[in-house]
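A single protein chain has been removed from this complex, and every other one stays in its place.
As written, the chain order gives the labels A, B and C, with residue 1 at the start of each chain.
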Amino acid sequence: MSTSNQSHEMSQHGSKASASTSEGKRKNQKTSRKAVYKRYNTLGQSSGSPALGHPQSGARKSLKDMTKAERRALQEQKVLEKQDRKAAGLPSSAKKASEQEAHRKVASPKIGSTANTPQSPAPDAEKQAKKQQKRLNEVPWLSHLDPPKKPNTASNTNKDLHPAVLALGLRFAEHKMVGSNARCVAMLMTFAKIIQDHKPPSDASFSRHIQKYLDPHIAYLLSVRPMSLSMRECIRWLKKEISEIVEEDPPLTDESARNRLVERIEYFIKERITVADRLIVENGMQKIQNGDVILTYAKSSVVEALLLEAKRSGYEFRVVVVDSRPMFEGKHLLRRLVSAGIDCTYVLLSSIYVVLKDVTKVILGAHALLNNGAVYSRIGTAMVAMAASDKQIPVMVCCETYKFVNRTQVDSLVLNEMGNPDELVVKKSNDENSSNSLTNWRDVPNLRLLNLHYDVTPSKHITLVVTEVGLIPCTSAPVIWREYNEEFRKGVQAK
Amino acid sequence: MVLSKALEAHVESFISRLKRRQIVGSYEVAKETAIILRQVVSTTRWSDATVLIQIIKDLGRRLSAAQPKELAVGNIVRRVLKIIKEVVRGELETDDIMNSGTSEESDDGFSDDDEEDNEEDSDREFKSILAQDTNDNADHTNDAIPARPKLQTESSMFNLLVDQHSDNVDYSAKSYGMKPLIIQEINEEIIADLETVYKGIADQALEHIHANEVIMTIGYSRTVKDFLTKAALKRNFQVIVAETSPTLQGQEMAAALAAVGIETTVITDSAVYAVMSRVNKVVIGAHAVLANGGLVAVTGSQMVAAAAKHHATPVLVCTALYKLSPLFPYDIDLFNVCVTPDQVLSFSEGTLIDKADVQNPYYDFVAPEFVNLFVHNLGSAPPSYVYRLINDNYDSEDTIL
Amino acid sequence: MIHSGADSPIFVMATEIEKQADSAPLDPKLFNAVECYHRFLQDPDMSTPVATFKVFTEFIRCSQAPTMTEFLETLRQVGETIQDASIYDSNEWKSLNNSRTRNPHKATIATLAGIHLFNQFVRRNSSDFTELEDLKATLLNGSARILEKAASARERVAETGAQFVHDNAVILVHSYSRTVMNVLQYAANVQNKRFKVYVTEGRPTSDGLVAVSELQASGIPCAAVLDSAVGFILDKVDMIFVGAEGVVENGGIINQIGTYQIALVAKALSKPVYAIAESYKFVRLYPLNQYDLPSIVPDIVSFSTRRKSSSNALDLGENHSVDLAMSNPSVDYTPPQYLTLLLTDLGVLTPSGVSDELIKLYL
């Protein structure tokens, strides 16, 4: 009954309401808390981030503003609720409310529709559904990965989240925003915004409260799409920063603390990403010569920048863009390169060995650099690197140091992200080439579709890593991770 | 042209279908080639073997010129040539000439209508042949190899020393019993072989697949499909299929396998390396196998084979003997064919395709060192032994048609 | 050049016959195999095994041996003498300084091949003859036929090999090899293909430089590289052509010193290595390693701490390089796994195919 007496003590200090409370909504808060719990457990497993004790925050914020009467009503409510949750699912009212939520909160019509889909009435039911699916057509030896997520906008957990995060979450979920850099920056900016807007409850100081406040947001982001390793690094960094603020003595005023955090974030983005990219381009340029035939795979913002810069500074070279279904990210890269007047060849991954013949260099992007020197990147990267190294073609990986993570992995299956399997099915109905052979694959008992997002390239396939701190062998990743992160933090404090 | 009008017509249509790639897949091609050649033997008039050989060589040149990448054509032609020579050398026991002979006569009757009739009526006589040696068919094919004498024609080196001019037996000797015999040989050695190809390979499945294996394959190959299907009857195992973009044959394959109840997982080509760590055998088909043990296969095969090598996963290649070609990969690109890039990058991307150069090679060359074993319809062999099989099947003189 | 190579043997044969006609029939003891052997080798296009063969025919023609056994015995002797001669040469040519024109007779192995071949040839036929004269007769016209084939062999090798030269190829060639030259010239002049060639210098004889000049003469863009620069250049190279003194049982080759390490580097960089040889260079040897070759093992394997070498280590003059050459082997052995294919007049063979041929030949 911890929650209940909690609600007592917290409600002593009634602070200004964030949103109008209604009977329906108060019910939702319970379910929300439940949801948050669940999330945290999953999070706890998947990434070791210590996330217990936070769930109350959901409740706390929502229960701030209650009169005693309401509180009494609430407690009765709770009892009832416990019972019928034992019985089955959720009270329908909650669901209805949740849908209203969805409509009111989120502008985009698409979301409205997803909200109405039976898939996501409420966390519990959803989990059921997922289990079902798993049993049917999930790949057994990948059952440890959580299946492709649907933006669960309907679940009423969202109501007390900052709208910016919701918007961001949706962009992630629908792969509107891809590429680890883009996602990281976006996430940090959003957090910055949250921090700016956050008003701590009168009892807690900002610096003590902010972290608790952020956690459900992070949880939400995790819930819509698994975070890339680099994002987790960022969050880890952010938490460290926050804890430092707390330790600050004499304690900072809310204002200064807030500003300091925001500054730090901006500084981080600038130093570790934007400036870093510029440096990487500079460093990479050393390795580009006239007459090169450079092969690249999928699309990496840094690599793109590098190639464009090389063209701008007048190098004569050809680019081979290798691409793969279902994402066809390379097509976008190709478009940019071509319009920049670079002479390009475009092939699919399957025919890489044919084009490899006259390639002189391979330049790849990375999502993260693991501590064992392996590169965690877009699925297919490993293949390209392997093919190139087989043919003794140097393989360069462009990677900012903030993507160096303290984690090791020897195969691509332990940690990965599952995409929506239906992406593999060709939609085009009017062309006859076998496309329809999979259209209703879910009905075929023995047939499974697997759409992984990342793979791990062993260090043996990689010649060097281009970072903002220079060209390094990928085996010295741990050094960078330890040294540079330290030094950066120092740098920040010095500033 | 020495060919009869009807036959000429048949040849023409075959050639144009080859050129337009309306007939693809080495099996179909091989079979039709064999049938055409048999007709040549039966319908054209030739006084002695030299003439016949010349005719067949010329025709062979025409056919393989029509679609140089379809090596099966040349292979069948070489097989036929070899058979003729053997027959002439009288190395083949002359049994039941009569019945097959007569059946051929009837064939001549039909031979002036298009190949449907022909196929079915040839089918009819395969039936008869298979009927007459169903029981010994398997071992007949098995001992076919040792049965065939080799030492005669292989090496000019050898002829240096033996005093008889074995390589120029005068084929010009008038020989009347030959025609039906040759035809019968073609039926048994080649066409019947073709009939039994898939079975022959599938039968060995259990020797290569153990229980609970995870097998990866790529592309759609009927040979591989039958192979796995057969194995699935006795053992249960999973198959992982790379979807093989852009043709997506892999998806077809997956659907087919799942249909016969094999646990099948479709992955993107890009996931091959990532998933390979789970795989403990790779089984792929081939479009053609070259004399050095390298093979021409659907695009992506090399990628799979290489990934397998890095994971020390054995690679099996299921291929019928008629896909063995005595040619060598003089140039890797030589046997590849680039089809329309439309599937890679849609033509409607007007402004883009105008500037960028889009490639869509249809085949891939897999070097011999990536292959562990060839499973062919008469057994299995390591790449280093392929040249031997080739010497058994073809006469080294005919390597260049 | 191909053509001269083609018909020269026959031509020489003719002259020989005339010579024999007027000169009085020699006693086998008197017959100077070595002299004869060297005489044949004067012709630069004459390949060693062929020469050996000719010597034999020569001998048969003028052999006085009364009985079959004696005849065969003398044949064997001749074989041995020739072999000794070749071995003697192969040591002796090194001691001559490099300024002198290249000496093509280092080919102990090749000679060996020739001798083997002929003995085999005799053995095959000797059994089914009782009359010595008939045997001689058959042997003579038999060997005549063999010589013809041998003559055309190089041309056919050229054709087979040229198939592998594709447009814009960059080819590395080790030192000088007549067969390789033929292949390249055939590809360039007959098939007018366009390709570039790197030639290794080929210390100590520097035959490579000769090769370069010959290729440039026939309009093929080419450049010489140091033997020690192979690793450096190989990245730019598409394929590697090497000749062979002898092709051994397991499909490996014995060839001018340096071939082995080139093959090793090529393997490391996964570049194809094609060995080009006429079929009569196949020899029934099975070397286990470098030190298992019939040519005498030079003293390089035994380390000498003679004060002399250390004392005048500084003046690296003519004689120094000479005795360096002296103390070094002239050939090395390249195991089959480093060879991609062998291009011969029998067509293209995989290394494993070679033993087939040899087995068929000698069993």
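The definition used in the following text is that contacts are C-beta pairs under 8 Å (C-beta built on N, C-alpha and C of every residue); 3 or more make two chains touch, one makes a residue touch a chain.
Throughout what follows, contacts and distances are computed from a predicted model.
Chemist: Pick from "Exosome complex component RRP4 homolog", "Translation initiation factor eIF2B subunit epsilon", "Ribosomal RNA-processing protein 43" or "Trafficking protein particle complex subunit 2-like protein" the UniProt protein name of the chain that isn't shown here.
Modeler: Its UniProt record gives the name "Translation initiation factor eIF2B subunit epsilon".
Chemist: Counting contacts across the full complex, list the positions on chain C that touch the omitted chain.
Modeler: 167, 192, 194, 219-221
Chemist: Just checking the interface: what residues of chain B touch the absent partner chain?
Modeler: Its contact residues with the unshown chain are 5, 8-13, 16, 19-22, 65, 114, 333, 338-342, 346-351, 353-354, 357-358, 360.
Just so it is clear, only the chains that are shown with their structure count from here on.
Chemist: Looking at mean CA positions, which chain is nearest the middle of everything shown?
Modeler: B
Chemist: For chain A versus chain B, what separation do you get between their C-alpha means, in angstrom?
Modeler: 51
Chemist: In angstrom, rounded to a whole number, how far apart do the mean CA points of chain B and chain C lie?
Modeler: 40
Chemist: So which stretches of chain A touch two or more other chains?
Modeler: Counting only residues that touch two or more other chains, chain A contributes 390.
Chemist: Over in the complex, which chain B residues touch chain C? Could you list them?
Modeler: So the residues of chain B in touch with chain C come to 151, 154-158, 160-163, 291-293, 328, 330-331, 334, 384-385, 387-388, 396, 399.
Chemist: Residue numbers of chain B touching chain A in their complex, please.
Modeler: Chain B residues touching chain A: 220, 243-249, 251-252, 254-255, 257-259, 261-275, 277-278, 299-300, 302-303, 306-307, 310, 332-333, 336, 343-345, 352, 355-361, 364-365.
Chemist: So in the complex, the part of chain A that touches chain C is made up of which residues?
Modeler: 390-392
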